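Below are the structure tokens for one structure; questions will follow.
In this view, the complex is presented without one of its protein chains, the others remaining in place.
Now for subunit A:
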Amino acid sequence: MASHGVSRSSGTAVRTEEARQKELQQIAAYKDLTNVVNKKIAEKEYTLDVLGLVTKLLNENPEYYTIWNHRRRILSALFAGSTAENDSNGSAEQLIQDDILLTFALLRKFPKCYWIWNHRDWLLNKAESELGADTGRQLWAGELQIVSKMLHVDSRNFHAWSYRRFVVQQLKRLASTTHAQTMSTKTLTESEFDYTTKMIKTNLSNFSAWHNRSKLIPLLLDERNADSTARRTLLASELDLICEAINTDPFDQSIWFYHQYLMSTLSPNCPPSDQIVQDLSNSERQKYYEHEMEYIREILDDEADCKWIYEALLFLARAYLEVEAGTKLFTTKDMRAWLDELNRLDPLRRGRWRDLADRLNI
């Protein structure tokens, strides 16, 4: 009902009578299976056999959310029974392992299906309560590798990135309640930061990775107990990284949004928890803005038709004027010229440039 990226020609061909009959048989078989599953669940027949039918149905249609609920109903009942001597219900460990395999196989086929990700989340939480914190932590740690595999296939998968952050949270929670203590927590933020570096180096255009980086930096600085020098060092290395990226592909908007992020942390209005350097003076701010402006103006020599450059220059000019009224670095005439370029290069957003001109009163 919500199809994405399916070509119309693949679906509009008139079905032959044979194909029609075949489809009717498929429908009958599918409806039989759903009827049997729903009937057994209504009768609370929470057994391994019914679990098998549920697996079959989910393989045919993983979007059928009610069936995932049924699966959890059955599993909960089996977990509750598995402590008894009745081993034919399968051990909790075996059941969980089976579901980990099932959901991974399904995620590979349907990487954007919310219900599969949800089930996995439920499963791992259950594993913790059924099998203990140590096994729980091992399983959560394994999830990081699974997510990496998913992101290797689609580096922008929204669900995978969300799940990744969630898994990290769980690992941190477990570390703080067990003996693993702070060392491993520190390592985790560091390794996640390294992971974003790796993803960015593979593909500069991966905004999901840049975004995650922006969320990790405050944690990283906190955990490192970074002093004001260390904070300046990190800012400098981030600026180096992004300037190199800008130089490589100035037409990629992911990069410019990250640049905007770094600049936004310099603003006096930035909440202290989001600041990279926390003791900036206004003259220091000016120096950062000046440095960026000069660097970006240099790129202009080769890329005069890149609208992002003019947008960034205007952004920097406004940031500069926020902390210091007068400068020889740029004039109102420069700002007017940058706006003209935006109008020329980016007519889709003409209304925005008009509003900006009004706001800047130029």
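As a working rule, a contact is a pair of C-beta atoms (placed from the backbone, for glycine too) under 8 Å apart; a residue touches a chain by one contact, two chains touch by 3 or more; residues count from 1.
The rule is short, and it goes like this: contacts and distances are computed from a predicted model.
Colleague: Identify the UniProt protein name of the omitted chain, choosing among "CMP/dCMP-type deaminase domain-containing protein", "Geranylgeranyl transferase type-2 subunit beta", "Rab5-like GTPase" or "AP complex subunit sigma".
Modeller: "Geranylgeranyl transferase type-2 subunit beta"
Colleague: Per the definition of touch given earlier, which of A:Tyr46, A:Trp161 or A:Tyr288 contacts the omitted chain?
Modeller: A:Trp161
Colleague: Over the whole complex, note the residues of subunit A touching the chain we left out.
Modeller: Within subunit A, the residues that touch the unshown chain are 1-12, 20, 23-24, 26-27, 30-31, 38, 60-61, 63-66, 69, 72, 114, 118, 121-122, 156, 158, 161-162, 165, 205-208, 211-212, 214-215, 252-254, 257, 260-261, 264, 274, 347-352, 355.
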